[in-house]
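Would you mind keeping the following structure in view while I ask a few things?
A protein chain is absent from this complex, but the other protein chains hold their places.
Think of it as A, B and C in the order they're written, each chain with its own count starting at 1.
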Amino acid sequence: MERTDDRPDQASPPLPSLEPIRLVDQRGRRVDDPVHHSPDHAVLLRLLRGMVVGRRFDRQAGALARQGRLAVYPSSFGQEACQVGGVLAMRADDWLFPTYRDSVALVTRGVDPVGVLTLLRGDWHSGYDPNRYRCAPQCTPLATNAPHAVGLAHAARRAGSDLAALVMMGDGATSEGDAHEAYNFAAVWNAPVVFLVQNNQWAISVPVRKQSRAPTLAHKAIGYGMRGHHVDGNDAAAVYAVVSRALADARAGRGPAIVEARTYRMDPHTNSDAPQRYRDDAEVERWRARDPVDRLTALLRAEGRLDDAALAGFTQEGEELAADLRERMADEDAPDPDELFAHVLAAPTAQLTEQRAALRDEVRKEAGHG
Amino acid sequence: MERTDDRPDQASPPLPSLEPIRLVDQRGRRVDDPVHHSPDHAVLLRLLRGMVVGRRFDRQAGALARQGRLAVYPSSFGQEACQVGGVLAMRADDWLFPTYRDSVALVTRGVDPVGVLTLLRGDWHSGYDPNRYRCAPQCTPLATNAPHAVGLAHAARRAGSDLAALVMMGDGATSEGDAHEAYNFAAVWNAPVVFLVQNNQWAISVPVRKQSRAPTLAHKAIGYGMRGHHVDGNDAAAVYAVVSRALADARAGRGPAIVEARTYRMDPHTNSDAPQRYRDDAEVERWRARDPVDRLTALLRAEGRLDDAALAGFTQEGEELAADLRERMADEDAPDPDELFAHVLAAPTAQLTEQRAALRDEVRKEAGHG
Amino acid sequence: MAETTMAQALNLALRDALAEDPSVVVYGEDVGPLGGVFRVTDGLTAEFGEDRCFDSPLAEAGIVGTAVGMAMYGLRPVVEMQFDAFGYPAFEQVVSHVAKTRNRTRGRVSLPMVIRVPYGGGIGGVEHHSDSSEAYYAHTPGLRVVTPSTPADAYSMLREAVESPDPVVFLEPKRRYWTKGEVERGTRTEPMDRAVVRRRGSDVTLIAYGPTVATALETAEAAAAEGVGVEVVDLRGLSPFDDATVADSVRGTGRAVVVHEAPVFGGYGAEVAARVTERCFHYLEAPVLRVGGFDIPYPPPRLEEHHLPGVDRILDAIARLQWESRWVSPGARAGAAGEPLPVAEVGA
Partner (left out) sequence: MAETTMAQALNLALRDALAEDPSVVVYGEDVGPLGGVFRVTDGLTAEFGEDRCFDSPLAEAGIVGTAVGMAMYGLRPVVEMQFDAFGYPAFEQVVSHVAKTRNRTRGRVSLPMVIRVPYGGGIGGVEHHSDSSEAYYAHTPGLRVVTPSTPADAYSMLREAVESPDPVVFLEPKRRYWTKGEVERGTRTEPMDRAVVRRRGSDVTLIAYGPTVATALETAEAAAAEGVGVEVVDLRGLSPFDDATVADSVRGTGRAVVVHEAPVFGGYGAEVAARVTERCFHYLEAPVLRVGGFDIPYPPPRLEEHHLPGVDRILDAIARLQWESRWVSPGARAGAAGEPLPVAEVGA
């Protein structure tokens, strides 16, 4: 039987630092951290490459949205260090639980860029096989993917696997009840999950100060007996180091964690947003000076690990990805209306079969008219 | 326009103490606390009186449940210090948001005991006028009353009032998403609310260790930038002192707070529970030694402030309340079926009027048959 | 009078409500400086201050739950669920508290609050942005559920909803936000729980609400061209239901089709069909048919045109109303409702 007692049997994990963990400063100079070590140059180069290619993808997707080829595009611009750093810290067999904002994370994870954009183009609700990439579908209802990650990671651990799950969520999403329930289940079950909160300062038009009074969002971890880490989200090296460590801790049974990556959404919320209504350009400019790509480029250049040729290689890779994307997204084949009925349940019901037949009829008639 | 920044502008509130705040120990001896002062003897006597009378009410209600005169009774036995201490710390114009468990709190607040039991007897869903007593209806869906308190307190503050709201909730309820959202809204709005979590160690059959890995439930406050206080919930003086202070802080604009009162549910969850399935009697006995009534009695006696006559007076008051309750609960008048349709909307709809007429017909026919 | 879009009409209603009644507050996600993602709250913070129109933390249960508390204190909160599907996290608060508090407290506590929900599809929105959840709310006793189809109604009904002593789920047909019409500030149309006949016709009644009213009117136009007189009823109030107006129309025409966007199975149209049949059985020449979305999750934007009930699908349903069996030709039945229309057979 369980026993309760009149005094807690454990102390609180340490409070997250108010100053975000940083390994590279804004000007690309190394910063010492007592706990986290910088990844080696090979990793730093992979981070840079991921960010350069990811950004090019992101710019291309934004262009497609402006051309009306996507229904909507929520950009990752400015958040590349979080998304690339977070994903590269994962093992191949780990699971990623991304949101609508995490296109660059998915591209970094190796998901076909066209598949990444299927949702946003409006062809289908998700465009890749979650099991193949170990990436859940991009999640739109805020924070609702967090308990999924906890359940999956717990099930895996129970089955003897040491995979871990990385959940991506925004600052705004942390206000939702589902975030709380997921954090708590993860802690109580000791599930191997890391919640990477990309605090990009805004939830559409609402600044994070109106979302929370906590000093940092990482402080939320304390209320679950979890570790919270506050990291500079524009420092890819730091994000990589902190997430790697948190994932290692989680898979080793040392518990889940919240990692708050402090970053900035440089673009509007989506292409249809009107940020001039709620924020100053000056703020955007302030953050531009902290650009994650520039910062890592500066470091690697200063340390002699990046020459023009290497950088051009990354750029070239990005261009190829973009060109391929443009080409394949130009294909205007409309999705097949029959598919509407194909996946509602495992086997078609009489009801759905009837409805499919009716729609086929309609489509046929319309085609006849046209 | 709002401005975001790259570093928090505030530090965390202090962590709650692991050792619960205590002003009177288990044997009735005073304990010093660096921050909280013991209430004076007059208040201590009111606390004792409230607990003695409340307990007698509670025992009577339990008896009524066993006799089948209540549909169900969730007892307050063991939690009198929390409920009486919490309520006596309130001002008359403050608002209480109780749960199904907080009968003793309501009785202490002055609500007619028959009205307190209306819900549990099954006559109606709530048996008192919330506006008259400034007590919301007893809330059953866990944690869902917490946002109500935040909204009410915020509205009051906005209107220039300095009332505060006291929400009661259980340890189990803190796991619900609504608890999180309420805590967060309160903190962001700086609403004058104190969340009094009666951690009675159990949520029906689930021990608090399966509810949370936080060292104390008060630690949850940190994630909202709120104050958290961890208090001995069987020490009425401490509960009173801590809640009073938290309410004063809240109404003065110094922010909401979570107060965890560590206590114990001595009885089964309700009269229909089977606690032998999930907990040891030994545990119950361990907590019996910490009885809140005995403790305060011992202190007041030791300090010469309580003689037999005074104690007999409290007991007598309790007996009178119980006798009155027995008598009035014996009245078996069934509620009027017409009322089913009376309060669905402000004015009766054609639909409901029709249904009321149909039911009247049915009732008439049945009466005819009988 | 200048033409006003439905979104502007709603904005005017909130503006006038805020100006006239200091107890009205408007809040939710992005309703402040941004003016809401559909701009329904545009300029309200600027005009009335942060105290009257403001952004809250991002949590729908918290928004609705705090509104319950505010209403208990005497305010009239008007909250927004940003999109229909994002109202689901608040479902517990809506069903267990918003709908039940008056009843729970024997009428001692009323909750005069409005939950605004932009609903329905047709705007090219990705998943979760096009749900129609009226059936969930309409089945919940203790709520008033209403939905306007014109700018003038949008203005009037929202004013009435804010003034109502009952909680109102106010469903805004988002794809009609840009529909224009005359709106006279301060002017009220029919009470919000009253259905309205939008077009007279003697052969068949189309029962629609919110986004499908315009579609029904278009259908009526097309049917008229083929000689079928279509009467169009705009329900406006979904709960309570205006039996008198609807039954009157159906008794006149003898045939009815309900049109909505939500999946048909267990949808609101089932209630309409069932109660109309109960009340008009002997007047009906054919069963009441329902035209709506398929019984599938709302499709992605590039397929939504196939899902949404359009003119053709409604005409098809009208054609299935067993005209071949009728003993009276259209027009001959015109006595009850409106002008006779030319007799014509609709394809079987």
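The definition used in the following text is that a contact is a pair of C-beta atoms (placed from the backbone, for glycine too) under 8 Å apart; a residue touches a chain by one contact, two chains touch by 3 or more.
Bear in mind the structure is a predicted one, so any value in this text is a computation, not a measurement.
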item	value
Contact partner of the left-out chain, one of B:Ser38, B:Gln83, B:Ser175 or B:Thr216	B:Ser175
Per the touch definition above, residue among C:Val31, C:Leu44, C:Leu111 or C:Ala138 touching the missing chain	C:Ala138
Selected from C:Phe38, C:Phe54 or C:Tyr88 as touching the chain missing from the view	C:Tyr88
Residue in contact with the excluded chain [from B:Ile21, B:Leu142 or B:Leu217]	B:Leu142
For chain A, the residues touching the chain missing from this view	1, 124-126, 129-131, 136-137, 141, 144, 146-156, 158-159, 177-178, 180-182, 184-185, 188, 339, 342-346, 349-351
Residue numbers in chain C that touch the chain omitted from display	61, 85, 88-89, 91-92, 95-96, 99-100, 103-104, 127-128, 135-136, 138-139, 141-142, 239, 241, 262-263, 265-271, 273-275, 277-278, 281, 284, 286-290, 294-297, 322
Hidden partner chain, residues of chain B it touches	71-72, 100, 119-125, 140-142, 172-173, 175-178, 203-206, 210-212, 274, 277-278, 334-335, 337, 339-341, 344, 351-352, 355, 359, 362-363, 365-366
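Here, only the chains that are shown with their structure count from here on.
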item	value
Chain centre separation (chain B, chain C; CA means) in Å	41
Distance between the centres, which are taken as Cα means, of chain C and chain A, whole angstrom	37
Set of chain B residues in contact with two or more other chains	1, 177-178, 180-181, 184, 188
Residues of chain C whose C-beta touches two or more other chains	33, 56-57, 59, 61-62, 89
